[in-house]
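Left out: one protein chain. Kept in place: all the others.
Should a chain be cited, it is by its letter among A and B, assigned in written order, with residues numbered from 1 in that chain.
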Amino acid sequence: MWRDAVVVAGKDLRIEGRAKVSLNQVGPYALVVLLLFGFAFDQDRPLLVQAAPGLFWLAVLFSGLLAVQRSFSVESSDGAIDSLRLSRLEPAGIFLGKAAAVAAQLVLLEALLAAGVVVLFHSRLGGAGLLAASAALSTAGLAGAGVAYGALCIGLRARETLLPLLLAPVLAPVVLAATQAWRSALGLSGGDGWRWLALLGCFAAIYLAGGSIGFGALMEEA
Amino acid sequence: MVLSARLRCAVALAGRYPVLAGADLDLLPGEILVVKGANGAGKTSLLRVLAGLLPLVAGEASVLGLDPSADARALRPLVGLLGHKGGLYDDLSAIENVRFAARSARAPASSVPAALERMGLSGRLAKAPAGRLSAGQRRRLALACVLVKRPLLWLLDEPHAGLDAEHRALLDDLLREVAEAGSSVVMASHEEAVAVPLATRVVTMTGGTVRGGLLAPGAGLAGAPAGLSEVPSVA
Partner (left out) sequence: MMLRKGPSTRLSRALGWSALVALALNVWWGLWLSPPAPSGKAAPPGIVEGQFVRMLYVHPAVATMAYVGFGVCALGSVAWLWPRTRSPRWDRLAVAGAEVGAVFCAATLVTGSIWGRASWGVWWTWDPRLTLTAILFALSLGYLALRRAVEDSRSRSVLSSVVALLMALTVIVDHYATSWFVSLHQGETLFKPDPSVYGWQLATMVLSFVAFGLLGAWLIVHRYRLEGLEERYEAQVFYSAIEARRAEGSAERASALVGSAAAETEGP
């Protein structure tokens, strides 16, 4: 299963490396979203500093949706999903491989957005341990849930609109918990950041485990 | 007689539409079966049922000794399907596509250059991104991806489409070779002039059923005429 995951992750990342969709399209989209937040908040500086963690994670969510859509449009554009079904690859391996590839792209996007938030909203970064740990767990949860629901939608009509509808409420606790963890790390709130990590860990565990187990069934019905 | 595939009264749905409405078929190892029929007759669905990709809602099926609905996971690696779309990744080069197909099928890496060579895609073409290849070259690349798998049952949907005369001959040689080695080939084709000479047996599909699909008991390859066999299908 792990070997299959490596094969699939390698294929997805190689495709991304050639097409550079994340780099050329999703990254700039994410930065523009941050700019738009700035305009929407009327460039009110203290407010933007307060809101920065939340806006960061919202921007990650929107970019993540695009990354997941892209991950599956690659499979459906020439009917490659049938080849995956006919192969000896284990469905759990395919799931973990695709999730790993999406997670890798998200990590790069997050680094870009973190720089954007520092520059545009004048945030100051601190509490690196909590920031990194919560980002890692959130990314794992986002990628796992994204790939699970992406597979579900792959064969359906109105796929482009159904996926955000399904995914956005599901990812609500991740946005909530990650924002709180970051607010605590950046000293913007007095709460204990580390218990949010437990929540993020639970969410990531549920979707990575659930997705691995259920991916075979999800791929079948697409 | 040992059959590669056997369908009796097979019914399959696409949504609510019965794409197969009681199909009967016998297939021997080493046969090259050509399936003719008008558009919408159910040829593609027949191939997908044999591949274990489309479950049956009624009737029986046995492919390579396995039940395609219940044992799909065991059956699928043994089957090679060439559909309307090639199942290729446009951003990867030809050789990378075949390499991924080989790794997915747990085939040895050495089979990759051989497969490309066999389909006439070596050299400059091997390194070109699949998206930039012509339709005929993409077809050959998809065939190379099926070839590395070394399947026991080849299911091909219009394999000659888009190929020039030279490469049609290449494909015909390949199919005769695999049939002689014991694999079966089922080919859906509109191009009678090209497909029928290649075939050991020809059947026609209409309205989700197969005419001439059944073999008389004891029939073998040696005696089978190339052309319609007049055994009526059992309703």
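As a convention for this text, a contact is a pair of C-beta atoms (placed from the backbone, for glycine too) under 8 Å apart; a residue touches a chain by one contact, two chains touch by 3 or more.
Just so you know, these numbers come straight off a predicted model, no measurement behind them.
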Touch with the missing chain holds, among A:Ser63, A:Ser83 or A:Gln180, for A:Gln180
Quickly run down the residues of chain A that touch the omitted chain.
-> 145, 148-149, 152, 156-158, 162, 165-166, 168-170, 172-173, 176-177, 180, 189, 191, 195-196, 199, 202-203, 206-207, 210, 214, 217-218, 220-221
In terms of residues, what is the contact footprint of the unshown chain on chain B?
-> 11, 13-18, 21-22, 38, 41, 55, 206-209
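Just so it is clear, only the chains that are shown with their structure count from here on.
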Whole-Å gap between the CA centroids of chain A and chain B = 39
Chain A - residues contacting chain B, complex = 7, 11, 14-15, 18-19, 74, 77-80, 82-89, 216
For chain B, which residues are in contact with chain A within the complex?
-> 51, 53, 73, 76-77, 79-81, 83-92, 96, 100-101, 103-106, 129, 145
